[in-house]
Structures are given as structure tokens and as C-alpha cells.
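The complex appears here minus one protein chain, its other protein chains still in place.
Note that the chains take the letters A, B and C in the order they are written out, and that residue 1 is the start of every chain.
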Amino acid sequence: MSDIDTLTELFMRFPGIGPRQAKRFVFFLLRQDAGYRNALTRAITDVVSNIKRCEQCLRFAPLHAQKPICNLCADSSREKNLLMVVEKDTDIDQIEKSDSYNGQYFVLGGTLSLTGKKGFIREKELFSHFKKQDSFAEIILALSATPDGEYTTDYLQTKFKEDEHVKEASVTILGRGLSTGSELEYADADTLTQALKNRA
Amino acid sequence: MSDIDTLTELFMRFPGIGPRQAKRFVFFLLRQDAGYRNALTRAITDVVSNIKRCEQCLRFAPLHAQKPICNLCADSSREKNLLMVVEKDTDIDQIEKSDSYNGQYFVLGGTLSLTGKKGFIREKELFSHFKKQDSFAEIILALSATPDGEYTTDYLQTKFKEDEHVKEASVTILGRGLSTGSELEYADADTLTQALKNRA
Amino acid sequence: MSDIDTLTELFMRFPGIGPRQAKRFVFFLLRQDAGYRNALTRAITDVVSNIKRCEQCLRFAPLHAQKPICNLCADSSREKNLLMVVEKDTDIDQIEKSDSYNGQYFVLGGTLSLTGKKGFIREKELFSHFKKQDSFAEIILALSATPDGEYTTDYLQTKFKEDEHVKEASVTILGRGLSTGSELEYADADTLTQALKNRA
Partner (left out) sequence: MSDIDTLTELFMRFPGIGPRQAKRFVFFLLRQDAGYRNALTRAITDVVSNIKRCEQCLRFAPLHAQKPICNLCADSSREKNLLMVVEKDTDIDQIEKSDSYNGQYFVLGGTLSLTGKKGFIREKELFSHFKKQDSFAEIILALSATPDGEYTTDYLQTKFKEDEHVKEASVTILGRGLSTGSELEYADADTLTQALKNRA
């Protein structure tokens, strides 16, 4: 196998990349100057060396100099007794960008699967997190509004009630209804039902 | 202009239909038997004769035999003191299909436009409706979650406060948040802000 | 079933129209004035009365006053000994718009199907056409460059060789190669092979 094919196959593992685009990446790299290519390999190496899982929220981030936690977990100005459980690292970026939350995070790593295939959540890590932390007044289960997300939300709500560290916490889910920009004509029945129930 | 072109141009005025599909409609009709074509022209005539604007909610519908109102407005089992204001006739179908509402309706006919172009609402008809009806305990402004929809909602809320017949009514809007099926990763900042604010 | 539902279901048989758009057509008609609606039903009736299958090329068209043939078949300035066989009526419009052909047409009505389902061509009518007409110097099989189109082309070429009226005719197919606007990068192997074979 040629070096072009080797690199093409490695790029094909990138999320959402097929053979044609993978090959285009290779020729793109060949046409770049050494400056860009060195910057790229260095940046890959740097990311791997400097970005680690925060031991508290479990997201990938540059860690604090003294403690193995990220800047959000280390930020003493953030509310300590409010926890948001999200599926993915990038969900935290989305929430932070919306500038509407100032509490703690925990990255669940995925959802359970209703159909049984490849579901995964960091359940053990979540409950051991509860044990180590001060108790939370509120836990927001900010999972996707999909069947798998709702199934996982139900599952965790049941588990929380049985756990001595969080059974007193208020457990909430994100508001459901019309998303920004949506018209009634294209809304599904379930969204309309939620939007009506949650009218205010 | 040939008869084919004449009919093609008339079909091109149908919403969302371009010249190619309009012409395909014409050839489709030519290939159908007389039974279908007669059913079609008869159904067009029937719709026009039998479907009128309900004088109460202003939607197009078959009207009651004795009174010029539709079956929803005539239905005495529906709550009388709850009104939902929607933009379009088809919005009522959507809400009815969701089976989550049992009050009255009013079709506003559109929204105001922030940019000034072609905005339209049945404002006069709405307030004269308030004058004629018994007072409403709640008015739900079920407009689109778009800039024009929100602008119209704001406008009407202000007007309601000044109107003697509805100033006591509770005025609500549909719940905002994650729509069914949506993932955090693809949600916009405003939807996330609303979803967080409306968590429950 | 209400008149709205009846008309909606009839519109749903239009090619490419689903339930949502069919209903939108109905409400569109309700909002139009009587002038448009009358023009529409009249145009449907007119198309059906005035547009017939040309007895020569079998396309739908307004027929000549004296003879049951269309304007193209009646046009004595068009080449008589050149025939193009197409699948659909609208294919003739496309060819005429390109202004690159001045012979006769025959509408085959479809293609045979390689998978056996719902294939249809006017084979009998085509060969009886050959019997009635003066002989053609060239017959262009202008069918789709799809598996079904090519299968039909092969089938007809074989049949032509066995038919006493056309076995002397030159039988051609449309040129194959890069279509206008296409780039090599997105061309499939077969198109490239044809484009190379047909280079000039």
C-alpha cells in the first residue's frame, strides 16, 4: 500500500469522512508548505500531551497546573451545588457559548440505547462523583430529546432516588417546546404537546 | 399560448411548484381517465362551494347547518374561556392532531413583519371577536418562534393590556426549549438558553 | 370525509405530492379569488378536450384542424426520413428547446424493465408506425442512459434488424460522455470510458 493510501485510510476513520474526501485531504497536505504541515503534526502532538480528561467533570481540557481538573471545575466563582449532566464534551461548549449557565458539569460519555446496541454511559463514575463532592441542590439532566436520551434520563432519575448522596437533590430536565426559529406547521405532535404543556 | 401552457402557468402559482413540476402535472392529468379528472374538477368546485370561513375562528371549514361557524367553534364540549391565536388554518390541524388542546381558536392570518414587507394580521377582527365573546380566562399566543412571530406576540401582548375586554385575561405563549428529537450539539444558543430557563 | 380531505387526497395523486403539500394546495385554492379558480377548472377541462394523442408520434398535443396529428408531425419543413424515439412527451419539449433536431418523433411511453416490474413500451404501435410511414434513413434511439434505457435500446436494435421496414435504416443512439458542467473528479468510470472512446 502506498503512503498516499495509508494516510487516506487513516483519514477515513475521521468522523463523517469518506474515501473521496480522505484522499482530497492527502493531496491538500501535499500542496501545503512545510510550515503548515509542521504546525499540524505539532498541534496533534500538543493536543495529545496537554489535553487530558478533567478528573472531576471528565471532559477533555487543558488541566490546572496544580490540580488535575479543568478551568471550569477550578473556577471558584461558579455555583458549586448545581450540576449539569451532558452527553458529550462539545455539549459543554454549546452551553458555555449560550452564556446561560454557571454551575458544574459532568460528561456522561453517551446514552443508553433502547435498541441495545452500543449504548454507553459513565454510570459508576457519576455516582462515585456524587460520593466525593459536596451534595448538589439541583442536578440538570441535559440529555438529547431523543428516545435514547429520554430513556437514559428516566433510568438515571430512578437511580438517583435510590442513591443516598443525591436522593434529596432536585432533578430537572431541559425545557421542551418550540425551538428558536421553528414554525407550528413543521412541528411534530409531541413537540406541540410539550409546548402547550409548558406554555407560560 | 397552448392549452398545455395555460394550465402549466396556472399550476405554477400553486405553492412550491416550478415550471417543470407544473408541466408534469398537466401530462399527469392527460394520462388519467375521465373518472379521476371529473372527480378533481368536482372536488375543486365542491371545496369552493362548501368550505367557507368560520365567522368565529376565521378558519376555512365546512360550516354548521344553522350557524355560520365551524364544528370546533360549535362544539359545546370544548372549553369556552380558553383561546388559542394561531397564524394559519393548517396550524389548527397540527394542534388538533397532537390531541393536547380543547379550547377555542382564532386564525390571525399571518404575522407582522419586522422588515416591513407584506406583514398582515387580522387585528381588527381579533379585537371585535373579544367584544362579541364572553371573556377569556386565558389567551395562548401560539405564533411561530421566529423573529416575525415574536414581534407579533410582543405587539399583541401590549395591545391586550390596553383592551378592556381582555386586559384581565392571562396571556401565555407556547413553551420554548428543545424540540422532540433534537440534540444539544445542534441546538442554537437561544434555544439552549430557553431550555435551561424552562427546565423542570 | 370532508370536501377538504377529498380534494387533498386527489392532489396527493399528483406526481411528487405528499399529504402536507396536497393540503397546502387546498388552502391555497380557498384563498384565491373566483377568477383564478374558474380559470383553473376551465383550463383542466380545455386541456382534456383539446389535447389529444397525435396519431403519428403519440404525444399529447393540440391536433391539426383537418388531420389527427400534431404540429410537429404536420410540419412539412421537418426532415421526413429521420426518426427519434423518446420515452416521454416531455422529452420532446427538452429536445425542441435545445433547437438541435429537425426530424420526426415517436413517444415510446416508457422503457422495459430489467427487474421485470412495470416495464412498458409501445412496441406494437412503433412497428405498425414503421409499416405505415415511408422508410427512415436513420432512427435515433434517444432513451435514458440508465440500465433500463440501455436494455430497451438493445432490445429494439435487435427487433429492428428483423423488421423488413427498418432493417436497412441506420440505428443510432445519443452520444455518451461528459455532460455540460461536469468535472472529471465526480464522473463515474463508465462515463469516463465513454468520454474517452468518444473523444474528438
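Basically, a residue touches a chain if its C-beta (ideal position, glycine included) is under 8 Å from a C-beta of that chain, and two chains touch if they have at least 3 such contacts.
Quantities reported herein were computed from a predicted structural model and do not represent experimental measurements.
Of the chains on view, those touched by the hidden chain across the whole complex are A, C. Only one of C:S100, C:T115 or C:T158 touches the absent chain when the whole complex is considered: C:S100. Although one chain is hidden here, its contacts on subunit A can still be listed: residues 2-4, 6-7, 10, 13-16, 21, 23-30, 34, 36-37, 39-41, 43-48, 50-51, 60-62, 88-90, 93. Residues 86-88, 90-91, 94-95, 97-101, 140, 142-146, 149, 172-185, 187-200 are the ones on subunit C that touch the missing chain.
In the analysis below, only the chains that are shown with their structure count from here on.
Under the stated contact rule, the graph of chain-to-chain touches is a line, running from one end chain to the other without closing.
Closest chain to the protein centre (all Cα atoms averaged), using per-chain Cα means: B. Mean C-alpha positions place subunit B and subunit C at a centre distance of 40 Å. If you average the Cα atoms of subunit A and of subunit B, the two centres end up 38 Å apart.
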